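With one protein chain withheld, the remaining protein chains of the complex are depicted in position.
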Amino acid sequence: MGMTDFKPLGEYDRRAIIDALAAGTLEMPLGHFTARIKAQVNTLVDFLYDTYRDVPVKTELSDVTDISIHLRAPSILRKYIRTQVIPDPGFQVPAVPLPTSMAALAFEMGVNLVVALKCCRFVSCHAGVVANEKGAIFMCANSGGGKSTLVSVLMEDGYRLLSDEFGLLCMESASLAAYPRPVSLKNVSIDIVRQLSGKEWISPELSGTPKGKIAYRRARPDDINKAHLSAPAKLILFPSFNPIGGHYARRLSVSEAVMRLIPSSTNYHLLGEKAYLALTKMVAGAEVYEIAYRSTDESLTIVRDLAVKVGL
Amino acid sequence: MKPDWLKVMVGKLPLPNDTLERCQLLEFADSHHVLGQVAAVWAPSVNGKTYDVLNNGLYRASFDHGMLRFEMGRIERAFIGSGIEPILLKGASYVAKGLKAGEGRRVSDIDILVSEEDLVEVERLLLAAGWAFDEATNNEYDQNYYRTYMHELPPLRHNLRRTVIDVHHRILPRTSRVGVNSAAFISGAIKLPGHNLKVLTEIDTFLHSAIHTFADGSLDTPARSFIELHYLFADIPVAEHQALLERAHIVGAEMPLAAALWGLKAYFSNEQAQDLLSDFKLGVNPIVCWAYMHKLENVSTAKLAKLLLYIRSHYLRMSLPRLTWHILTKSYKRLTQRPNLPLPPGFE
Amino acid sequence: MRLDQLVVSLLNVRKSFSIAYDLKWIVLRGNMQNSNKQSELYKAHRRQLLRMGAAGMPMVLTLRASAAEALISQLQCVFVIPKKTKILVDDEGRAWVGTKKLGADGNNPKTKDIGSFKDKADYVFPAGSVPEDYRPDACAPNPCADDWLAKMEPAEIDSMFAHLTDNEGDYLAAEGFSGRSDDDDDDDDDDDGSHCVTNSHGHSVETDSNGHIVEDDSSGYASCGYKVYEVSNKTVKPGDFVSGSGSWNLSGDTGLYIALSLQYADSHGDAGGWPGISCIVSILNYLNP
Partner (left out) sequence: MAAGPFSSETLWVADVANYTINPHDDVFLIFHKLSGDTHILNFLSAGILEVLKNNGAANFQTIAEWVWAFLDLTVEECPLDLVEKTILQLDDVALVLPQNG
């Protein structure tokens, strides 16, 4: 077995994918994780063909998987996502009931939640991460901070995508693991990125979601093929989109950085001292800034300057 | 669940070679909160993804055990100078004693047993040390219900750490139809070396687990309970099986013991359990067995089974009029209030 | 803005934990940046720290909040709907939210109050905003049941929503919409007489030049076409409306308020003065991290 059996999802015929999804035997590597996907939702098939077409998959399981996702209907009216793995006694991964048309959103949310709450091999923080051969830029922010836009912009600026939603810190090496998934774009940022990256890289829009309008920027084959390469953080940013305020970059001390990173982690407490050591090691090896900007262009200028400053 | 999965989970049968079945078994183990226990058995002898998945279970268990040891210290701190030495029950005691039943086991909250005359002081000291009653139970009905009819205080959650203590003063509710002799358990408890805490003897530990599983509360995690009984029974030397029967008689746990032995026979083909059962005068209620089997094995009938167990557990706890009133009130409350949201990993 | 109001709105913003930390952070480090340990400045900072400590600020800060916990804690937020708040709903799912006078018999609004309530509403939601269950029965079709909102100039609609850009967060709301200045109180004066209400007998009623309804029936309450929901001063804990599986279970009058809040969040995020919006938005973030 092994990678030889995998081929890009786009190269399978639809029937094979549909059957594998129905049987729950569609195996998809996502960076260091593998996912087993079970579903009977056509819109998901469309989404996978569009957004995951370059991702190598198998229609039979070669091994057990880290992630197991099952899209199914609790009622005739709605489909919602339910991961088959419950991270904690009594703790069910929350999921908003979404119409079938939003199966894509449900799928993305579900995978992210399992990775964030269940997978213990990495410290996971809410962060977007991009890297070049010299090192990584780690952008720590909740949704709304313009993180995904920044990630997409930097992808056009010669960086490869490591992750959009969650930065994954390897506890042994204190370096950042790749987890190349579609970058989720909201509302205005969709058009910005479409213009920048070209419309062929953007999924069809989902409107009327709880987050407003959503579209995904596909990971590039190069991002996917280099998914096994980790990168050390050289620049750690706490970005905030601040249309009415000023723009600035404020250097943070080690302790303030750690203080900001820990609350952004989904599993820090679970992992204990190893996570503390990895986190402090990552911070020690990087420069940390809080940045604010009024526009995407401004954010790019600020990040470029800092990247040069730290030798990226 | 396939009936023989429990044997796999305790290492009496090998992991399935079929990948899909192995996935399903691991996912079942995770959703039934025994992944860590499966990991304690299998992680050393597997590799690749199976190891990675099991490793997630080990991380969660070690987090829980760390939390537990810390909370043990906090409880001792809260009781300093009071001379009160609470008895650890359930998961807390398995981990504290280093029993096989504790390896990889999830511990979400801590159960302690104190004598009824200490109860007021225990409550006072815990409240003073930062524990508080959950909003969910901090209403007149629940407080009265717990204090008048139950065997424990409403759950206490620490206001900084969010960890939960269940303070028991009896093994079963006052209203229980199973006349368990709580005093016998309390007087039989032994000191936990190096702590101002106590634990039950091996035999009482097994009996208490049986009571908790079959005479108290609907069985929410049958897989975990049966695996627990399997290990705890194995901790009792065959030479002491007679003593087990006698102790069950003294503490009034014949029925739960019989049911537990049935479970060990049914799911682990445990001959010793079978022998003991056949020596046993008291039979096992077939409806109960049906309910447990279906809850464990059969998804389609699980709901009915759960309902049966729910009603039965309350039937065991209280007289019929009180039961009717209670279930009415509860269902009314359910209709009028939303369920409280679950806590994230480690904050249960 | 008074300090307590400042703190309230601070704690109301989405990333409340990081803000809380920022406040404590000052106490923990003073404002000192690597100054020489012997310098007077350095000693002054330390003394300042001690004074704040004596004033009750913590000397130990525990970084427990994992994102998961923060997510959960967001669900615990609570807010109170301002006094006098009522929600007027029509059969096409439009909603007018305001604090002006609106008599009612149960859910049936006083017909002569409807027009003025709509004119003076603080928030207006377009057709389809209100879940079916909350909508009244439509009245028998009549000439003036057409959509006056649709017929309005975009500019007029904008002016209706103008106050949403009073960027004062929940603090504005805490004063019960009174943040609005009087001048925008009569936004859509030029009432084109299309404010039509039919009473229980289905007779149509016209509006006079002031946009007030003159109705031709004795009952005086609209039993169709409109429903009114009284949410004045209600305490809302949106987390209670989220099921363990993360779905919204909306019921009761406050359920309608939350339904509208979700609509609002879709279009405005947590900007503007909608009471409790930052709480709602934080929950949406929990549901879709």
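The letters A, B and C name the chains in turn, as written, and every chain counts its residues from 1.
Throughout what follows, a residue touches a chain if its C-beta (ideal position, glycine included) is under 8 Å from a C-beta of that chain, and two chains touch if they have at least 3 such contacts.
For clarity, every value in this text was computed on a predicted model and none was experimentally measured.
For the omitted chain, the shown partners it touches in the full complex are A, B, C.
From the options B:79, B:206 or B:262, the residue with contact to the chain not on display is B:79. Check A:219, A:259 or A:292 against the missing chain and you find that the one touching it is A:259.
In the full complex, the hidden chain is touched by subunit A at residues 253-256, 258-259, 262, 268-269, 272-273, 276, 280.
For subunit C, the list of residues touching the undisplayed chain reads 27-30, 32-34, 45-47, 49-50, 53-54, 58-64. With the whole complex as reference, residues 63, 66-67, 69-70, 73-74, 76-82, 125, 128-130, 160-161 of subunit B touch the missing chain.
Please note the rule applied: only the chains that are shown with their structure count from here on.
When each chain is reduced to the average of its Cα atoms, B sits farthest from subunit A.
As a whole-number value, the distance joining the C-alpha centres of subunit A and subunit C reads 32 Å.
Work out the mean CA point of subunit A and of subunit B, and you get 38 Å between them. Counting partner chains per residue, subunit B shows two or more touched chains at residues 342-345. Residue positions of subunit C touching 2 or more other chains: 64, 66, 68, 242, 244. Every residue of subunit C that touches subunit A in the complex is listed here, in rising order: 14-15, 17-18, 21, 25, 29, 61, 63-68, 70, 167, 242, 244-248, 262, 266-267, 269, 284-289. Listed in rising order, the residues of subunit B touching subunit A in the complex are 19-20, 22-23, 26-27, 30-31, 33, 48-50, 52-53, 55-56, 59-60, 62-63, 66, 106, 108, 221, 342-346, 348. Interface of subunit A with subunit C (complex): residues 80, 82, 92-97, 105, 109, 112-113, 116-117, 125-126, 142-144, 165, 208-212, 244, 253, 255-256, 258-260, 262-270.
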